[in-house]
Structure formats: C-alpha cells, structure tokens
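Input: a single structure, listed below in structure tokens.
Only one protein chain is missing from this complex, and each of the others stays in its spot.
Note that the chains take the letters A and B in the order they are written out, and that residue 1 is the start of every chain.
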Amino acid sequence: MSPSTPGAPASPAGPRTSPPANALFEYVLRLGDDRLVLGHRMAEWCGHGPILEEDIALSNIALDLTGQAAALLALAGEIEGAGRSEDALAYFRDETAFRNALITELPTGDFGFTIVRQFFFDAYSLLLWDVIAKGGHAKLAALAAKSLKEDTYHLRHSSEWVRKLGDGTPESHARAQAAVDALWRFTGELFERDAIDDAAAAAGVAVDHAALAAQWRELVEGVLREATLVVPAAPGAMVTGGRRGRHTEHLGHLLAEMQIVARSHPGASW
Amino acid sequence: MTDSQWPLWEVFTQGATGEPFEHAGSVHAADAEQALQNARDVYARRGEAVNLWVVPSTAIVASAPSDAGPFFEPGNDKAYRHPQFYKVPKGVKVF
Partner (left out) sequence: MTPTSAAPTAEDARVAAFEARIAAGESIEPKDWMPERYRKQLIRMMSQHAHSEVVGMLPEGNWITRAPSLRRKMSLIAKVQDEGGHGLYIYCGAETLGVDRHDLVEQLLNGTAKYSSIFNYPTLSWADMGVIGWLVDGAAIVNQTILAKTSYGPYARAMIRICKEENFHKRQGYEIVTTLARGTPAQRAMVQDAVNRFWWPSLMMFGPSDTDSPNSGELLRWKVKRKTNDELRQRFVNLTIPQVQAVELTVPDPDLHYDATSGNWEFGAIDWTEFNQVIRGNGPCNKERLDARRAAHEDGQWVREAATAYAEKHASRATEAA
C-alpha cells in the first residue's frame, strides 16, 4: 500500500491484478480445479448415458478425473501449508477462488458437446502431463505419470467418438460440428501463459505453452479431419478468465449444488 | 435407420500374463474398437485383466447338447491318457 497524502480523500485505486502469494499453489490449484469441475460435469451423465456400455465408460472418466482432482488438491493444500485438505479446497471456496479453465465448467449439453469438450481437454491434458511427468517437481511428476495413463485411454475413447459422430449420420455430423464451433473459442485459454506459469517454471514445472498449443492443434485437427469435421477459423477473440477467477455464470450454479451438503454442516465429517 | 442396442460381442479376459483367456461375459458394440473399449470399461474396472479378446457372438460355433454323448463320452474311458494308468516302482519319487 502506498501512503496516501494526508488530508486527501482515500483513493479507491487498487492494483490491476493481485500478485500471487504462492505461485506453485496457484498452479497446482489450476490443474486440480480443471479436473474437479470437468469430472463433476462428466458425472452428471451417470445413469443417463445413450447406451448402458457408454454410461459405464463415461462414469469411468468421471472417476479418473475426480481422483486426479483429489490428489492434485491434496498436493495444493500441502504446498500452501495452511492446513487445507482437498475437501476444504473443493467444498469451501467460492467461485471467484476457483482456477479452472472456462471450458470445463460449461453445462453438459448433448452427448456431442460432452465428447468434443472431453476430446479437446484430453488432448491438452495428455500433452501437458507428458511434460510435467518429465519435470523437476517430484510429487507433481509422479501424479502426472499416473494421470498420463488414464488420459491416454480417455483420448482413445473421446477421439474414437469424435470420428463416429463426425462421420456417422447427417444428424450426428451436424451436432458434432456445432459442438466444435461452440467450444473452439474456449480452447485458447488452455495455452495462456502468465506470471503463475513463469513461477511454476522456476519451481521445475516448465511448460512451453506455444509448443504445447502447436502439438495440440496438430493432434486435434488430424482427428477432426478424419471425422470429416471442419476446423473453425480462428475466432475474433478467445474467451478467458477462469485462471484468474473470472468465470462464466455456470460455475456458480455448479458449485451451489456441489457444496450444498458440505456447507450446510460446517465441521461435520462424512 | 432403425434404432438398436448394437451387435453382441463375447469378451474373454486374461487375468495375468501366461494365464488362459476366460469368458467374462458380453458387451454390445457397433464395431471392434468399440467392443474392446466397452469390454475394458465393463470387465476390467477392477484390474481383472491384462489382455482382452472380443469376438462377435455370431462367430462363436458351439457344440450342441445332442453332441454331448458322441463328442465327450468317448474321452471318459481312455485311462491310458492319464499318468495314473502307468506303474512306477515303489520308492521312485521323480514322478
């Protein structure tokens, strides 16, 4: 805080952005929140899938993502050192404290939307884990190595469905293309770089965002082409903000539901 | 197009390398890749398998119950196919 001039009215001027107190904590929180929120969305399918076999497959993905989230949030809490458990972080933060990318919080939509979103995320996540698994933060690298295996399967599942929907019937093609078009502008956020990433790089988690984005585009565009889907032209602007706690209107509702029982009984064990 | 639950596939799992593949059950799937994926999600959720086979159910050829006599009973009286048929001198432990 800069001292104000004596006698002058207090200025409401604040910093443009608050500097991160603990950058690595923030970084791991982003990884955890992505998977917590996306896992929550995927779990909404449980019992409502298009066919029994697929219901079971989607639940497996929801379980993997929630498991990754639990491990990552536990690690984030450990790094923070303020005694917050994974449940404290998941259930007792407000939406502005969540650091997930916006693409993960969008409502489930139809099966096409769910699959295309999952495909975009799987491709990103797999490439990212590959880098982090080779990185210099031992605990995070171990989590990455385990998650890498799960996500390899997720990508196999989602990319196969993208091909089936894109190259299936006229209806499935139209639905898949609509999902690609609607989701494309949320993909830029996954490759944004900011001070948190720089600090994480200093702590041994060095991700080359530009290279990651290029690999992602190559992988994604390849599958979209096989699926006879059109790769959208670059949108005017990518929608971002999740990493700074500026979310869509959807996250608040998701959290209201997710946190209702835990928050109604503060201090209780489950 | 008529709606369906997709064709039926038989699933065989191998519990550990070196073990035989055993019939685990069936899944519905539109094609082979999906049959493998569905078999993995349905029959290997608890680490029960290190390998999977999927076979279209229509490709299974089975013996008929009426074959039971001619197919299998002749195997029951071939004592010379079993080691107990042969005598070994007392005290020899190599067998």
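Here are some notes:
Note that in this section a residue touches a chain if its C-beta (ideal position, glycine included) is under 8 Å from a C-beta of that chain, and two chains touch if they have at least 3 such contacts.
Not measured: the values here are computed from a predicted model.
Though it is not drawn, the left-out chain touches A, B in the full complex.
Checked against the full complex, the one of A:Gly67, A:Gly188, A:Pro232 or A:Gly245 touching the unshown chain is A:Gly67. From the options A:Ala90, A:Ala123 or A:Leu140, the residue with contact to the unseen chain in the full assembly is A:Ala90. Across the interface with the omitted chain, chain A contributes residues 36, 40, 43-44, 46-56, 59-60, 62-63, 66-67, 69-70, 73, 86-87, 90-91, 110-111, 163-165, 167-169, 171-172, 175, 257-258, 260-262, 265, 267-270. Interface residues of chain B facing the missing partner chain: 1, 3-6, 8, 25-28, 30-31, 34, 42, 45-46, 62, 64-65.
Definition applied: only the chains that are shown with their structure count from here on.
Residues of chain A touching chain B in their complex: 51-54, 56-57, 60, 153, 156-157, 160, 164, 169. Those residues of chain B whose C-beta lies close enough to touch chain A in the complex are 1, 5-6, 27-30, 33-34, 37-38, 40-42, 45.
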